[in-house]
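Note that one protein chain of the assembly has been removed; the remaining protein chains are unaltered in position.
When the chains are written out, they are named A and B in that same order, and each has its own residue count from 1.
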Amino acid sequence: MAEFLQFAFSGLTVGAIYALVALGFALIYNASHVINFAQGEFVTIGGMATVALIAGGGGLPLLLAIPTAVMITALVGLALEKLAIEPAVRRPGGTSVVTLIIITIGASILIRGVIQVTLGKDFHRLPAFSGEVPLDILGARLQPQGLWVLGVTLLVVAVLWWFFGYQRFGKAMLATSHNRLAAQLVGIDTRLILLASFGLSAALGGLAGILTAPITLTKYDVGIMLGLKGFAAAILGGLGSGPGAIVGGIALGLAEALAAGYISSAYKDAVAFIIILAVLFVRPSGLLGGRTTERV
Amino acid sequence: MNKRNFLRAAAVLAALGVVGMAEAQAQQTPIKIGSFLAVTGPASFLGDPEAKTLRLYVDTVNRAGGVNGRQLQAVIYDSAGDARQAVTFVRRLIEEDKVDIIVGGSTTGETMAVVPLAEEAQIPFISLGGANVIVEPVKKWVFKMPHSDRMAVEKIYEDMKKHGKTKAAILGGSGGFDQSCRKEAKDLAAKYGITVVADETYAPTDTDMTVQLTKIKNTPGVEAIVGCGFGAPTAITARNYRQLGMQNIQFYFNHGVGSQQFIDGAGGGAEGMRVPVAALLVADQLAANDPQKKVAEDYTRAYRAAYNNEPVSTFGGHMYDGFMIAIEAMKRAGGTDKAKVRDEIEKTKGFVGADGIYNMSPTDHMGLSLDSFKMVEIRNNTWKLLY
Partner (left out) sequence: MRRFLDARTGGLLVLTLIVALLPLLLPNKFYYDVAIKTLLNALVCVGLNLLIGYAGQISLGHAGFFALGGYASAILTAKYQWNGFAAMAVGMVGVGLLAFIVARPILKLRGHYLAMATLGLGIIISIVLNREIPLTGGPDGMSVPALRLGEWRLTGTTIWYWISGGTLLVAVWLALNLIDSGVGRALRALHGSEVAAETAGIDTTRYKVLIFVVSAVFASLAGSLFAHAERFITPTEAGFLRSIEFVTMVVLGGMASTYGAVVGATILTVLPQLLTKLHDYEHIAFGAVLIGVMIFMPKGLVPTLKDRFRHLAGGRPR
C-alpha cells in the first residue's frame, strides 16, 4: 500500500507539471490551431529567469522574482506572436498550419540559443517554497513542492474556467476558437485574441517553470522534453480541451510512475507514447475531446 | 626577397632584437590542434569546460612563446554529443583544416564513431571519452585521457568490500555514459563478491526518481546503491534519496557527478554520498608532497581566474591532460610529424596531470592506474577527501 501510494504521489507531482504545460498548448491551439513547439521554452524561461533574478545582479526576493519572471515570459510570448506569428498570418493568401509549426520550432531553437548565451548551460535549483521536509502520509513521502504544483494547477484551472465562462474577453476567445470567421463578423478582434492567447499561454508556461524548478531543476534545454510530454498530455486529453489537458497530464504522470514501478523503469518513457497510439486507434479525439466536424 | 629588402629587414631585426625574433616566429604557420566537443546538448557539462580549458591553455602557451617556436591555433567544433556531427567535423578537421592532432570527443559514442577516420588518416587522436572500449583493443592512433567507467566501479566496489557491504543496487540513466557504467558494475560484481539485487533506470530527462528509489528501498537486503549518471538527474536523485529517508543505505556515484553543480543542485541531498573522483576536485586537501597537488592547484587557479570564478570540474581536467600530453609529445618529437608525435605520446611516462600520473605504453593507451582515483565523501556541501 505504502509503495503504491508512493508511486501515485510521484505520478501526481509529475502529472501536474505535464498538465500545466499541456494547458499552454491547449490555449494557443484553440485560438489559432497552431501547435506551439516553443511552449516548452516558456517553461525554461520562467525557471531560468527566476534563478537569474534571485542569484544574479538583482538579488530579488523570491516573492518579487516570481511575478517578474512570469511577466518576462509573457512578454516573450507576446513578442513571438507579434514578430513571428502575426506577420506570417497576415500575409496575403494566409499561411498553412505547417508553416506556423516550423516558425514555432525556429522560435524554440532561437530561445534556447539566447538562454544558453546569456544565462549559461549549467543546471540550477530554486529553493522549495515551503521547505524540503517531506510529508509522511501512510508510509509514503510527498514533497511539499508537489502540493504547490497541484494546488496552483487547480487554481489556474478555476481562474481559466471563470475567465472563459464569465468574462467578455474570455468568451470572445472561446468564440474565435469555434469559428473565426463568425467571430470576426460579430466584431471580435481576432488578431487581439491571437496575441492574448500567446501572452496567456507563455505566462502559464513561465509559471509552470517556476513551480517545478525546485523539483525538476532548471536548465536551458529543460523545455524540450517537458514540451514534448506536455504535448502528449494535450493530445491524450483531446487537443484544445482545457479540462482534457489537466486529465491528460495527470493520467500521463500516473501511468508513467505506475509503469516504472510495476513493469519496467527502462521503458517508462515509452508508456506515454504507447498510450497515445492506443488512444488514437480507439478514441481518436482524445479522452475529453469533443467530436468535431470538419468544414468543407 | 631582393637585396635592398633583405638589408632593411636585417637592420630592423638588429634594431628590434628580440621583438623582431618573435615576429619572425609568428609568421611561421601555427600548429593546429583540432577538437570536437559536446559544447551544447545533453553532454554540455562535459564539452563546455573542455572547450574553455582548451582555449585558456592555447592562449597561455602562446603567450609563453608557443611550442617549438610556433604558435598554437585551436579549431573547435560543437558536436552537441551527436555521432553524426562528430563524423562530419572530424573529416573537416582532417581534410579542410588540416590539423596536426585531434584532442577531443567528449563522449564515448562520438569517439567510437570517428575512430576509423583517425586510423585511416593516420592522425594522432586523444579522446576525452570515458569507456574502456576506446582503447581496448589498442588502436594505433587513438589514446584516451580520463579514468574509465571500469576504474570508477572498481574503486566503488573496493570501498564497499572494505565496509563489508555485498549487496548492491544499480541506479542509472539510459544515456551512453550511464549504460557503460552499468555494464561494468554488473560485469565486475562477481570479481568483488558483490551481488546486484536491483537495477533501475531513468531517462536523462526525468524529473522525479522517487519511483525507482522506492523500488530499491523495498528490495530486501540492499546495502549500497551504485549511481551511474551525470547532470541534472543525479542531483534530482540525491534530493529524492533524502526525501525518502534512505540515508541508511550508502549511496555511491560514479565520477560523472564531479562538479560543484551537483552538490548545489542536490540542495543538501548529496550529504554523505561517496564518489571516486580525480584529485583535481580536492586539490587543497592533498598532502603537500602529493605530486598532483601543484598541477591541480595551478589549473584551478588559472581556470577560475579566466572564467569569472566558475568552479572547476574534472572534465576540464581531462582536456588539460590531453592538451599537455599532446604538446609535450610535439616538443619531444621536435615538430608535428604525425607518426613521430604518435610515437612520443605512446612513450609518455610519469606525466603528472589533473587526472593522475600517466604512464602510456604500446599496450596501454590510457596510462592511468587505479590509485590516481581518490575516494571522496560529500560533507557540508563540499568534497572531503577520504583516501
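Here is the rule we go by: a residue touches a chain if its C-beta (ideal position, glycine included) is under 8 Å from a C-beta of that chain, and two chains touch if they have at least 3 such contacts.
Model, not experiment: these values are computed from the prediction.
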Contact list for the unshown chain, restricted to visible chains: A, B
From A:Ala158, A:Ala182 or A:Ala270, residue that would touch the chain that is not displayed: A:Ala270
Residue of B:Val87, B:Leu188 or B:Leu370 touching the missing chain in the full complex: B:Val87
Chain not shown: contacting residue from B:Gly175, B:Gly267 or B:Gly322: B:Gly175
Contact with the hidden chain (one of A:Ala8, A:Leu27, A:Ile45 or A:Ala84): A:Ala84
Residues in subunit A touching the chain absent from view: 35, 37, 84, 87-88, 91, 93, 95-99, 101-103, 105-114, 116-117, 228, 231-232, 235, 239, 266-267, 269-270, 273-274, 276-277, 280-281, 284, 292, 294, 296
For subunit B, residues in touch with the removed chain: 39-40, 76-78, 82-85, 87-89, 91-92, 94-96, 107-109, 112-113, 116, 131, 174-176, 179-180, 183, 201
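Heads up, the rule we're going with is that only the chains that are shown with their structure count from here on.
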CA centroid of subunit A to CA centroid of subunit B, Å: 37
Residues of subunit B touching subunit A in the complex: 40-42, 44-45, 48, 174, 200-203, 205-208, 210-212, 214-215, 218, 231-232, 235-236, 239, 242-245, 261, 264-265, 267-268
Subunit B-touching residues of subunit A, taken from the complex the two chains share: 3, 6-7, 9-10, 13-14, 17, 116, 121-125, 127-128, 132, 134, 141, 143, 212, 215-217, 219, 221-222, 224-226, 257, 260-261, 264-266, 268-269
